[in-house]
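Handing you this structure, nothing more for now.
For this view, one protein chain was removed and the others were kept in their places.
Which chain is which? They are A, B and C, in the order written, and residues in each are numbered from 1.
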Amino acid sequence: MSHHVPQKVLFKHCDPAGIVFYPRYFEMINDAMEDWFAGPLGAPWEVFHKTNACPSVEINVTFMAVSRHGDQLDLRVQVEKLGRSSVTVLVDAYCGDQQRFAARVTLVCIRSDTTRPEPWPDEIRTQMERFSG
Amino acid sequence: MSHHVPQKVLFKHCDPAGIVFYPRYFEMINDAMEDWFAGPLGAPWEVFHKTNACPSVEINVTFMAVSRHGDQLDLRVQVEKLGRSSVTVLVDAYCGDQQRFAARVTLVCIRSDTTRPEPWPDEIRTQMERFSG
Amino acid sequence: MSHHVPQKVLFKHCDPAGIVFYPRYFEMINDAMEDWFAGPLGAPWEVFHKTNACPSVEINVTFMAVSRHGDQLDLRVQVEKLGRSSVTVLVDAYCGDQQRFAARVTLVCIRSDTTRPEPWPDEIRTQMERFSG
Partner (left out) sequence: MSHHVPQKVLFKHCDPAGIVFYPRYFEMINDAMEDWFAGPLGAPWEVFHKTNACPSVEINVTFMAVSRHGDQLDLRVQVEKLGRSSVTVLVDAYCGDQQRFAARVTLVCIRSDTTRPEPWPDEIRTQMERFSG
């Protein structure tokens, strides 16, 4: 199962060539992740971040085709691998049938006070499993 | 040989946890690349982009340690692999002796009008070779 | 009549103090304007910008109260003054009953090729008038 996040390509995302400036894609990826936590995972970051954080430790992205101003993107969030205190998430962006990028992001759950890894809370883990495979 | 780009971590780069929000790292990486083209490669993007562009087709980043407001980063740009119309660049960021991230970015040289790949101009290629190995 | 644009305060908008970093408000204001053009004005920027542009020539913003991560903002777009080729727009942001900022933005309609001002197209002007007073 995938979590879908619609994202129109806006003026602010585009560079002088009229295509998405790639650091803006990382904002979209981060927004999609925040939306996934706030929605199906039941852990809005404004609450989760009071005690925890989930920094990205690794990101790999392949850009398949450019996106232009006005394109209606569909970002699809899936779990590739769920560890005890980490999760590797796939974020694929499509415009219609055409894939624009494939991202793999590994997040780690840490405690805010110690910044040490700690296991995902059970409620979050249970929800993450639904987006796996 | 590496091209060094100093980058202080500014207020605008930091998130509510007081550390760099990772999409801002991609702006720094892009700025370092722009600085490398404008400086040693002798091809400022505001000129190069009149006829060409060099979109990123793949990016892999490992984040080793967090960066905080005020940290003085040193971004080091090196060539890992130089192809006919592509180049894979390593961008490593250090704060003193501590590595903060290791990025590998693959760029492709295209013509602006056709958006088709074309070989790097000789003058750019010659300069890129100096940053290889 | 106002055009309403909902905007949740996201992680990416916030600074180390946990409040919205003000340049992000200007992205929100710009997004609200883009949404107004794409929606009620019937002139999505990805189409409008093929022949025209509407750069901002003046912006005044008063920040009344801070916004925090998770706040649900309501941006309200209204026309204060409609000129031949300019428009002064008020963008007010509320969270519940509390006003967060009041912005006044003056845009000018120009032709892309000459960058000279030209009158708003009639269809856009007619729609703008509905948001006036």
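What we mean here is this: a residue touches a chain if its C-beta (ideal position, glycine included) is under 8 Å from a C-beta of that chain, and two chains touch if they have at least 3 such contacts.
It should be emphasised that the depicted structure is a prediction, and the values quoted were computed from it without experimental measurement.
Across B:Lys12, B:Arg84, B:Arg111 or B:Arg130, the single residue that touches the chain missing here is B:Lys12. By the touch criterion stated above, the residues of chain B touching the omitted chain are 10-12, 27, 30-31, 34, 44-47, 49, 68-70. Touch with the hidden chain on the side of chain C covers residues 16-17, 19, 21-24, 26-27, 30, 49, 53, 55-63, 66, 112, 115. Residues 11-12, 14-18, 21, 23, 69 of chain A touch the missing chain (whole complex, contact as defined above).
The rule is simple: only the chains that are shown with their structure count from here on.
When every chain is reduced to the mean of its C-alpha atoms, the one closest to the centre of the whole protein set is A. Note: the chain lying farthest from chain B is C, by mean C-alpha position. In this assembly, the C-alpha centroid of chain A lies 23 Å from the C-alpha centroid of chain B.
Computed from the mean C-alpha positions, the centre of chain A lies at a distance of 28 Å from the centre of chain C. Mean C-alpha positions place chain B and chain C at a centre distance of 34 Å. In chain C, the positions touching at least two other chains are 11-12, 69.
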